[in-house]
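Sharing a structure with you now.
With one protein chain held back, the other chains of the complex are shown just where they sit.
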Amino acid sequence: MKPFLETWVRRLTAGRVWKSFFRHGPVNTDLNRSLVITSNVALHLHPVKVRRDSVRFWYTIGLGGLSFLLFLVLVITGILLAFYYVPSTTLAYRSIKDIDNVVSYGRILRNMHRWAAHGMVITVVLHMCRVFFTYAFANPREFNWVIGVFLLLSTIGLSFTGYLLPWDQLAYWAITVGTSMASYAPVVGEKIRYVLLGGNVVGQGALIRFYVLHCFVLPAAMIGLLAVHFWRVRKDGGISGPQLVGTPERETVTAFPSKSYGLMAIVPGQDITAERYPEHYVLTWTHLIPKEVLATIIAIAALNLVSVFFNAPLEELADPRVTPNPAKAPWYFLGLQELVHYSALVGGVLLPALTVIGLLCIPYLDTRREATGVWLSRRRLVPNVIFGLFVVSMTVLIIVGTFFRGANWAFVTPW
Amino acid sequence: MKTAICISGVLLFISFLLILQDDFNQQWKQVQQRFATIDENRFYSADGDAYAAEPGVKQIVVSGLDRVDRCTTCHLGVQESKYAHAVAPFTTHPGDMLRIHDPKEFGCTACHLGQGYAVSFETAAHEKLEFWNETMLPRELLQATCGTCHLSEEVPAAPQLTRGRLLIRDKGCSGCHDLNNFFEDTPRGPDLEGIGNKTTPAWLYQWLKNPRAYLKDSRMPAFRLSDHEIVSLMEFLMSLNTKDSPPRLIKEQPSEEGNEDDGGTLVSESRCISCHAIHGRGGKLAPELERVGDKVREEWLANFLRNVHYYQPEKVMLEYNFTDRNALDIAAYVLGEFSEEAYELPDSVEALLPRSESQRKDRIEQGRKLMAKYGCDGCHTISGKRLSPRVGPKLTNIGSRLESTLDFGKMTDVVPTLYNWMYMKVKQPAVFDSTSIMPDFHLTDREALEITLALLGNRELEYSEEYLVRESERSLYRKPAGAFGELFERYSCISCHSIDKYGGDISTAPLTIEGSKVQYEWLKDYLLNPSAIRPLLAERMPRFRMTEREAALMADYIKKVYVSDDIPGFFEYELTSQSADAGRRLFMELGCRSCHIVEKTGGYVGPQLDDVGDRLEAGWLFSWLRSPLTYNAETIHPDYGFSEEQAKQLTAYLMTKRGAQ
Amino acid sequence: MPERNTGSDTSRPTRRRFLELLGKGSFVAAFGGIFTTTMRFLMPNVLYEPPTTFAIGEPDDFAPESATFLEDGRLFVFRRPEGLFAISSICTHLGCNVRWNAERGGFDCPCHGSSFDKNGKNIAGPAPSPLKWYELSLNADRQMVVNTRKEVDKNFRLQV
Partner (left out) sequence: MTRRAAGVVVLAWAFLAGCTEDSQPKRDIVMDVAAAMGEGFDTPASRGGELYSRYCSVCHGATGKGDGFNAFNLNPKPRNFSDTAFVRQLDTTLIREAISRGGRAVGLSGLMPPWRYTLTKRDIDDLVIYVAKLSATE
């Protein structure tokens, strides 16, 4: 049994067909470890070598990768769910009920989609915090921060549009409240809401618009932005890290001997970053990939467990005549709704606008080139404190809005 | 690192095992396996009639009711009688409801509620399920859902629902609440213009304070009013005093004392008791007269009796042709006979009365506002107008109200269901919120329960029109034409008699086909001088004191217009003495005399028949005997299933019964 | 246990080896899990298709010697002196609706020119087999019921 299998494995991997798939030999030499990365379209996302600093778990906490992983999970589960989902006000709710009740594994897949979506909003925000607190958006990475802000907006947009699709009370009123907050914007507010909903109230027009945005427009935008985001990471010399010290010594590694220039002849020579500061660089295959695999396994296993035991909410069928009390926007907007409670202008217009504009401008305003790649550097005390306060206050507002607000938006204690 | 990956790999594997078992361990699969092993199926399989149900989720798609019911995935025996004694959940559906409502067309959850989409006990909402509004109805309230489709007031197969709806209508709920259309009716209380002429402030105070102190079965509910509010309302009501110049105003004022004895005779002759209850006996159409003498002013009453339709434009009460003298006599009798003790204002209220004209004006204005606030105008119009729109919330969809939106106030020891909430609310309107303006209707447990049940079914769902059973084209009352119409309204016939199901139910004789039923001469005499046809009934036709011309005109019209083509007008059957003899034998054999008096002996359940040959048309008798239920669905006259021959013989016999003999 | 089936070297039963095996095995199992889940998910357990058993009316709704096409049920109902029967209108070639050719007394398919005789037997064109005959029965309300799941042979007649 055993020799037979080994023979076959050897024969298979030695054959022409196998070789046409995988161009590298057994992954036991550094050359092949490099080739695995460069000759594999998925792994080619990574450079062959990465900075030692950047693979330290507690530097990135894997938040960017985790966000991407959740995005992939969402795409796959989303496609599967779309086979059953019908974007019609009369059938949407029923199709979700069918998925939950009589489609094999439908309940679990929907749970995965739901929890992964919430998880992604959280990991994306945390990823942004990590980038801020390690000053990773410093030159030359300002633009990638900007892309990141748009990725954050796309993530929230995807989550928000997906919120309506089950067409239950939760969805209906969250979107009604959420879009009403948008209408507080001066001059254009009402128009924005009108265009978004395809009408004045949440109805069939809104459902199909949200469906198209959720399944086509925003995922496409997301994929485009992700491509730029990743490409930029590579172009900006991998992810950030502290100033390198040591000898920028060349190590003669020739990945592609036939190549005499890089990047369409704009960059001459075979020089790649990995060849400098050799003591600071490690092979991706041995130092990064295992960590990613581990993180992936743990994340998926955790998601599976959560999805088996915790059901995604599905309330009563949407009924425009019956408003639940309180009617709450999706949780990530509850901080804003809490503010709207005090001042519609602040919560509905000023704060969201200033947040987005502020986030976009951060890398161009906060330009002291020091302490990049260091968590919470004392030299960046002021910006860190400001940003920290902002994040903490939004978090507190969201927690208050989520757990401490009951009927008529009165203060309640959740226990 | 490798170790970590391996361990987490195992974790991943376990998590997938957990996912995989989710499909295999579904509850319904186990239930279906169990079904194959129950006694009924084992027994039949020996018979060769093996259990052949295919495994899998079963569903009934009812698009017209927007429902998909998968209940039969587990309730596998509901439609087969052989499972009548099977264990739950396989038992046959009890009763014959499924024969009238085929599950293929109606599904399960339209009646029982619960979540039809689900295929497990918990998620099917057999019991309260979070985020599913249609918890299965308990057996006791099952008739509620009949009302969602059956939009007619009466649903014969659902007596509780019907009683609940009749109560809703009788209590006048639609005065304050927007309810289904079939509850709409004329205002429940009298118009208030002229009440200042009719009664006294002291009576009004007592009445507003507690209507039941005056009338123990008062239809007016008790409002929780402060003395201050009552005084304002009282002043406002007393200011409604413009009805003081009726066409036949009695000029010779009470200096001329009425004669109580003559009044008493007139009251009994006029059959007031047919509509008004007196000392607990009598009709329920009009107010009880128990203590009316403490309420109305004598001169008002006398004028009222002379000018009924002036004071009562809706013409519920008939216009007797009383003279001034008669009216004064009756008023004197009523005030003397039907009174206990004059009402007086307590001193504390006396102190609240306005002292100046400007104060009075303020009070009147406040009273008008209070009238609108409490929605009094939902039942009582003023000169036919309402002051304000309905003050209560709309209830057309109350059955769909989410339980999460119910406020139980301090009543935290109650299972928080919609039906409990509604029951407590109608029973004791201030139970959750002491500031509620809804008045107390003094409902019994049973009434409150039936109203709750009827309201639970008030739901506006996306049901297709073909499922909705609306009131069969209720024919609207139209005033008959010409001189007959004038008389018809003058004598308020429609208050007691019905025509095409419209009208009162005091009389047992609908007028729809009265012309085919009775003979002209008899009818004319009866209108002039009504005799008791059914001596047992307290409700009898009153004496109208109409002229012979009027009686002839009415009898003529009725004979010509209120007829049925199905009943032969001229009866050519051989009414020979031979067949009459056969009819008599039949009559005696069948025990008709248990209920009818013939030849001076017999029972009192049905009308006496000794002069029936003078009274009824032969065609009617024949048709009635053939099929009594066709002509009166309410009758308790048994259908004997007579052959044509038998009915002819009986008719021949009965037509020989003439009073002149 | 799937991890036993990965067929790796058991001659060096070190702890490291075992762990590796376990790891790889669970990977295979996990992917197996994803695959099964997905495939099972894609096979619906309930359908909203039209029923396979349905009432088509009383026998007297069909005139003697008539051929009636019921488009909802995709079938022909024939009434002959010896009884009623139902023939599917679905061409056995590629599923078009065939038409009744009264002149010839047979069926023609408009799509690819198959012809069938009066009993639905394929006589010309690409159709590989005869048209299906469906079972007809009477229910308690005297309604005729077609069961498209039950095929019958061409001697079937429903006597009324």
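Note that the chains are named A, B and C in the order they appear, and that numbering of residues resets to 1 at the start of each chain.
To be clear about the criterion, contacts are C-beta pairs under 8 Å (C-beta built on N, C-alpha and C of every residue); 3 or more make two chains touch, one makes a residue touch a chain.
Since this is a predicted model, take the numbers as computed values, not measurements.
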item	value
Touch with the omitted chain, as defined above, among B:K82, B:K104, B:R446 or B:R658	B:R446
Selected residue (touches chain absent from view) among A:H24, A:R52 or A:H118	A:H118
Per the touch definition above, residue among A:V306, A:L376 or A:V400 touching the missing chain	A:V306
Omitted-chain contact residue, chosen from B:M1, B:A213, B:V414 or B:L537	B:V414
Positions on chain B contacted by the hidden chain, ascending	96, 138, 140-141, 143, 159-160, 413-417, 419-420, 423-424, 445-446, 448-449, 452, 589-591, 593-595, 601-605, 628-629, 636, 638-641
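Just so it is clear, only the chains that are shown with their structure count from here on.
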item	value
Pairwise touch network: line, ring, star, complete, or other	complete
Most heavily contacting chain pair (counted by C-beta pairs in contact)	A-B
Distance from the mean Cα position of chain C to that of chain A, given in whole angstrom	46
Shared-contact residues (touching 2 or more other chains) in chain A	98, 102, 104-105, 108, 300
Junction residues of chain C - those touching two or more other chains	30, 37, 40, 45-46
Touching residues (chain side chain B, partner chain A) in the complex	1-2, 4-5, 8-9, 11-12, 14-16, 18-19, 22-23, 57, 66, 68, 70, 117-119, 123, 131-133, 397, 400-402, 404-405, 460, 462
Residues of chain C defined as touching chain B within the complex	3, 16, 19-20, 22-27, 29-30, 32-34, 36-37, 40, 45-46, 48
Touching residues on chain C, where the partner in the complex is chain A	7, 9-11, 30, 37-38, 40-46
